[in-house]
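The structure appears right after this line, and notes come after that.
The complex appears here minus one protein chain, its other protein chains still in place.
Chain nomenclature is as follows: A, B and C, assigned in order of appearance, with residue numbering initiated at 1 for each chain independently.
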């Protein structure tokens, strides 16, 4: 890449926006040149706009401190400033739908962290190692919507990565998984800031996260779906049941998974081999944020754990362990990923890298 | 009860022993008159023996501060001092087996918190609301072992109460549950003191507790088993798969449960009704430690939680919530109980009360 | 007391209001008969008004579940419903000043948990064991303000109780303390709900609580002050420097204190004796919420601790320990109290009991 691609972040002052800015600092392909947020922040420098509410443990990157923050609704100001827009806008669902579409209509490639467009049939929900081919829908998306150079992709919910990559490694090898029961132990950073009240997680667990179980059960089916007729049709034949819990952990979602096969069953050694050998298009294309390897299997009996494994491969890998037979289904295991990197901003950046590498930004 | 029954605690200085002593303080039927521990503690007063390692949040009960601590191996010293012995001795498995049998042989009713005798066929493993009838084996136990007035019962592992009472309410109504997948989020107090290192649970989860999953899967079958031919035959037809995790919670085990029925399925309302109406022999006999009600169903979407629900009904009730359909099995719910009370010492005391009320101590 | 005194809680739906309601449940002298909050809650039952935001670990007391919640601004509705009003209203400072004065003007004895009136010269800030005599100002307060039966007292900030009672025991014995450096480790419940974000206290400490250090330094002087000429004149001659930190603890503020004497210095044994023998008017009058003893000195090297000591004497006692010489001043020690009971609602109730016992409600 001779010259970096200019990118923008809309909703730049919130927790997810901050994560995008943190992760894009020093990115080899992308350069942050445009920032937008609510009208309250418009006209301030980024440092002014986030004063007193920068929640990353590293400082504000020097390159963005003095960038002007624009009003996210004033799309005209973005024109010519960047090619890709990462969306972390916080609005009601209708506002998000409209804003993201408006940016795409004006020619921006929009990569959204929001859930609003996840069920939109012609919008791919990217887990790049799994459904890289869903980007094939973009020419149709453009045609259907009358967009010229713009496009719109979203990333899935942060709760599912711990089991989606391990699951895909099995499916890719030809095995059929038809049932999964998953219990997640999710970090508080998934709720943003201020998010979860400290009184709710000191010496406590909250066995409920609004809307999370539904997303954890249905989003995998779209990711595993097929592009046909200008839309993505969710996969069938796999039933997932999710129990989602909030635990006193800052970053890193853990998932306890039981799964069953229809038909042929791989041996334990074969599964571990499939996981350790797993690699996909993002790795083959050498995308900067693609973890190598994408799946790490740990042999220790008590791994993965959030503190020790969330940062593996730039916090983009999924770490699994404890693969063992299940008394009810066929196998069970534990998966873990970093929810605000792999599961959110980092996943969005990986999707943008894939868009770039596949030539959709030319 | 005209006069209190004298009871002893062996292994009195450890964490479980301390819990027995805390919970027996002011007990309406039992009076602690005998304490034993390792030779190191023998000859000291109880206050001296636990100086610097009393880990209850309430103080040492005044009545036991000055009681002499005996050597647990010197059973002669116990003779005449008490009728019931609560065992929390910490030894290798052979040592526990031998010690507990020796006390029973000398005429004591032994109620053990240890796992050593849980698989012994003629030793009932008591969850009093469920298998109160297993005490019927005691005459046979005495006959088989040549014990006169002594007997031996154990309590099950602390991980299972959150789902065993809710399960039993369904079975008692005639429904057949044939599969359960359970993920537990277990408190650190279950590992005793010092137990879990703080570095392992600050900002972390440990997805492994040695031996816990096996106990969580097999002990329920013995509890649901039948007494025949001088032994307890485990139930068949129910498969349980358990994922056991350690979380940063002091007290209170949470379980996320998915279950499936063979044959007829109750409605959601019917299940909640069965739980709310659940009552059993301990409640009917008015045992002092029997929670009323034994099962509490909470309607709030985010309950039960350890901080708010572990102390329900003297920390002896099981609190359940979030009953909802399961995408893979029939239903799923969340259960919670206090692991060191309902799940350990309190459960042992309830078993001793049942032994008393049923006349096995006469 | 033949008949209970009717009391009201205004600001009843917030965290402090909930604590008042929790602590007043079963109170031997007071009966909650009136509840008020913001217009949003007016017209609902209390159970409806706090649905989804009841944050006590015990349930809503049965007696108040169905009480109607009134608009706190509609004082007419309170007339005839109660004699004492506990104020936990959440407004800006002017709003609180006006609301509390309006209730007092209408004849209610107002006991406030808010800080707004703490610096008002004719409003006593009650630490009942210390400045019980400050209630002598009430006749003057009534005269000055033209109030007939109404009156207004406040309780101090939750950060100071851990050192104020131990300090008072020394002053009462005639010793002069002229300098104190105090570092507090404060629980998150002091910030209400949702209060402190979980991301700020998981694996972290926040060395700053807005406004807390100033209150911790100046409020003690008013409490130790003297009533003269219709106002309370703060004490002089004692300098306090406070460092206030937020730590990952749910309830219980810890204070590390170094203090120096002007003139005669007591011995370590004498200080411990003064603390253990400390008693005051609330104890002599047998007030229901008065802890007996008010100060507990623990000999163990590692006490007091929040988990083990916050609930001492109904969570109303102050526990101290580690009295030892200070290399720079004369002595140092650690103090601890329950911030939402002794330090907030419980302290307010104790003040109301004192008002009652001293005849100011007749």
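Note that a contact is a pair of C-beta atoms (placed from the backbone, for glycine too) under 8 Å apart; a residue touches a chain by one contact, two chains touch by 3 or more.
Bear in mind the structure is a predicted one, so any value in this text is a computation, not a measurement.
Enquirer: Out of B:9, B:50, B:249 or B:323, which is the one that touches the chain we can't see?
Expert: B:249
Enquirer: Among C:40, C:58, C:144 or C:241, which residue is in touch with the absent chain?
Expert: Candidates C:40, C:58, C:144 or C:241; residue touching the omitted chain: C:241.
Enquirer: For the full complex, which residue in A:40, A:57, A:144 or A:233 touches the chain that was left out?
Expert: A:57
Enquirer: Touching the absent chain in the whole complex: find that residue among C:80, C:207 or C:286.
Expert: C:207
Enquirer: Of the listed residues C:176, C:326 or C:361, which contacts the missing chain in the full complex?
Expert: C:326
Enquirer: From the listed residues B:196, B:240, B:320 or B:352, report the one that touches the chain absent from this view.
Expert: Going through B:196, B:240, B:320 or B:352 one by one, B:196 is the residue touching the chain not shown.
Enquirer: Please output the residues of chain C touching the missing chain, sorted low to high.
Expert: Within chain C, the residues that touch the unshown chain are 179-181, 183, 185, 200, 203-208, 210, 217, 239-241, 243, 245, 247-250, 254, 256, 258, 301-308, 321-322, 326-329, 332, 334.
Enquirer: Could you list which residues of chain B touch the chain missing from the display?
Expert: On the side of chain B, residues 55, 188-189, 193-203, 248-250 touch the unshown chain.
Enquirer: Which parts of chain A are in contact with the chain that was left out?
Expert: 52, 57, 202-203, 250, 300, 307-308, 311
The definition used in the following text is that only the chains that are shown with their structure count from here on.
Enquirer: Please compute the angle of the rotation superposing chain A on chain C (C-alpha atoms), rounded to a multiple of 5 degrees.
Expert: Superposing the C-alpha atoms of chain A on chain C needs a rotation of 180 degrees.
Enquirer: Would you kindly tell me how far, in whole Å, the mean C-alpha position of chain C lies from that of chain B?
Expert: 41
Enquirer: Could you tell me the distance, in whole angstrom, between the mean C-alpha positions of chain A and chain C?
Expert: Going by mean C-alpha positions, chain A sits 48 Å from chain C.
Enquirer: Which parts of chain C, given as residue numbers and ranges, touch two or more other chains?
Expert: Only 202-203, 250 qualify.
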